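One protein chain omitted, others in place.
Labels A and B are assigned to the chains in the order they are written; within every chain, residues are numbered from 1.
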Amino acid sequence: MRIACPYCGPRGLEEFLYTQDASVTRPGAGATGQDWVDYVYIRENTKAPRKEFWYHSAGCHAWLILTRDVVTHEIMAVDLP
Amino acid sequence: MRYSALSLLAQALRGHTGWKPAWRKAMPAPGYDVVIIGGGGGGLSTAYHLARHHHAGRIAVLEKGWLGNGSIGRNTTIIRSNYLLPGNVPFYELAMKLWEGLEQEINYNAMVSQRGIFNIYHNDAQRDSYARRGNAMRLHGVDAELLNREQLRREIPYLDYENARFPIQGALVQRRAGTARHDAVAWGYARAADRLGVDIIENCEVTGIDIENGAVTGVQTARGAIKAGKVGIAVAGASSLVAAMAGLRLPIESHALQAFVSEGLKPLIDNVITFGAGHFYISQSDKGGLVFGGDIEGYNSYAARGNLPTVEDVCEGGMALMPMLGRARLLRSWGGIMDMTMDGSPIIDKTPVKNLFFNGGWCYGGFKATPASGYCFAHLIAREEPHPVAAAYRLDRFAEGKLIDEKGAGAQPNLH
Partner (left out) sequence: MSGYRLPTGGHINRNIAIPFSFDGKAYTGFAGDTLASALLANGVKLVGRSFKYHRPRGIFTAGSEEPSALVELGQGACREPNTRATMVELFNGLEASSQNRFPSLKYDALAINNLFSPLLAAGFYYKTFMWPAKFWERVYEPLIRRAAGLGRNAGLPDPDFYEKTTEFCDVLVVGAGTDGLAVARAAAAQNGRVIVCDEYPAPSPPDLPANVTFLPRTTVFAIYDGGTYAALTHLPNASPRQRLVRVVAGRGIIATGALERPLVFANNDLPGVMLAGAVADYIIRYAVSPGRNILLALNNDDSAVLIPLLAAANIGIAGIVDTRRKSSDLVYRLAREADASVFAGATILAAQGRLGVKSAVIKQHNGTMLRLPCDTIATSGGFNPNIALTAQFDAKPVWNETICAFTAGMLPPCARIIGKAAGQGINAGIEPHWHSGFSPGKSFVDLQNDVTVKDIKLASQEGFCAVEQVKRYTTLGMAADQGKTANVNALAILAEARGISIPEAGTTRFRPPYTPVSIGALAGAHKGKHFKPVRLAPTHEFSQAQGAVAVESGLWLRAQYYPRAGEGWLAAATREVNTVRNAVGICDVTTLGKIDIQGPDAAKFLECVYTNSWASLPIGRVRYGLMLREDGFVMDDGTTARLGPEHFVMTTTTANAAKVMQHLEFCAQVLWKHLEVSLISVTDQWAQIAVAGPKSRATLAKIVDDPFDVSNDSCPYMACAGLTICGGTPARLFRLSFSGELAYEIAVPARYGNALAEKLMQAGAEFGIAPYGTEALGIMRIEKGHPAGPELNGQTTAHDLGLHKLLSTKKDFIGRTMAARPALTNPARPTLVGLRPEDGTTTLRAGSHLLPIGVPATAAHDQGHVTSAARSPTLGPIALALLADGPARLGEKIRVYDPVRQGDCIARVVSPVHYDPAGTRLHA
């Protein structure tokens, strides 16, 4: 896989780290315990393109939101958070 | 026909014309008492143990493709029970004990080979953490030894003792650990379950789970609707997808893992060896191939293939540990889908849907668990209460904070 970092240009997979699904958002004030469980532990994990967080660890340290197909590995978009 | 040297000899004289299919090509019946979704190691082992130990009535295993095509047929064949945490050790030790009697029990040679596993350590902190693990194993009645550098070198002389970036200091050893022929485990359980009357139905993908009044009533499949008193899900690599059919959301993310085999070589590596300063482990199959692997790819994936950085990372680990591998050639790499849980440990539990049971989230450790996974899942389905050694593998442990996190990596599945 190659990821087009908005700051560095297209770079190899080995420069990046994936961490998590970007569709979950951190609960705000007044959130329930279940909201937190969902945020920290529960993942949709569907077989479809989705948004996810990647970190350009061996590059500019930018966090990126990739829209990526988890079946074909095709990257449709690379956005900044 | 029972498998034995004698029956083999008799058949050899008849040109092997008398062998029957290892399992019947069963057609789906309108309904079963128990339907197991997934014809892999977990599902087949579950069906076998249900039929063998519980009066579970009519049982079917539904496999979406061909039997054994999932994780059971694409792992690196290691069996071991060298775990740290109390939620894990007794369970994997039950698996180990079942491995030790498996072939005689199911009359199928799965080539269970207790070659020993050596986890190499490279510094004092790692030694102490392996000591902690080894001591935990011993407290659970599991065999464990801690070798120092000299003891290790006597047993495994070909590691890079002199020039390593991370010096080799010793190893945690479980001698009862080893390998088993992965495909044969699927075939052997299928054959044994079939002989106990279980219907094994291939090419029968489940497309829906029928629920009425909060209780499961059956499944929709590519070969029609099938009624079921109880349904067990054992679909490594598709856990989230099948669970979603029943409205369940899981603490699981699916990741690709590559594995590798070298060209066939004369005996070279007698044990299972894991590198402690990188991602690499290796054993040699009876056929002569070096079977090795490393870390998961690191990104969510449903493609049964990986990318080049992992291949390089694994081979670098291999060369760092045993520089004799330089001229051995990588013959084939392949990929599988790992259902990674948020604490790195599996789930065997009831679900909020009555009579629907879930077995999954095996990360990349499902193969070694196969006998116990089925044994305990069968117990759960039949008695509707967890088997004591699998009691910690609950779905609600994530909400409760009763995590079984061997690595201490936290709620990021690709770190386990």
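A few points about this structure:
To be clear about the criterion, a residue touches a chain if its C-beta (ideal position, glycine included) is under 8 Å from a C-beta of that chain, and two chains touch if they have at least 3 such contacts.
Small disclaimer: the values here were computed from a predicted structure and weren't measured.
Where subunit A meets the chain that is not shown, the touching residues are 1-3, 12-13, 17, 19, 26-27, 29, 31, 33, 36, 39-41, 53, 55, 57, 61-63, 72-75, 80-81.
Even with one chain removed from view, subunit B keeps its contact list with that chain: residues 3-5, 7-9, 12-13, 15-17, 19-25, 65-69, 73, 86, 89-90, 101, 103-104, 107-115, 122-123, 125, 127-136, 138-141, 144-146, 158, 160, 163-167, 172, 181, 183-184, 187-188, 202, 262-268, 277-278, 284, 286-288, 303-305, 307-308, 311-312, 315-320, 323-334, 342, 400-403, 405, 407-411.
Here, only the chains that are shown with their structure count from here on.
With centres defined as mean CA coordinates, subunit B is found 29 Å away from subunit A. Residues 1, 12-14, 17-21, 33-34, 37-38, 40-47, 50, 52, 54, 68, 70-73 of subunit A are the ones that touch subunit B when the two sit in their complex. By the touch criterion stated above, subunit B contacts subunit A in their complex at residues 240-241, 244, 249-254, 298-303, 307-309, 342, 398-399, 411-414.
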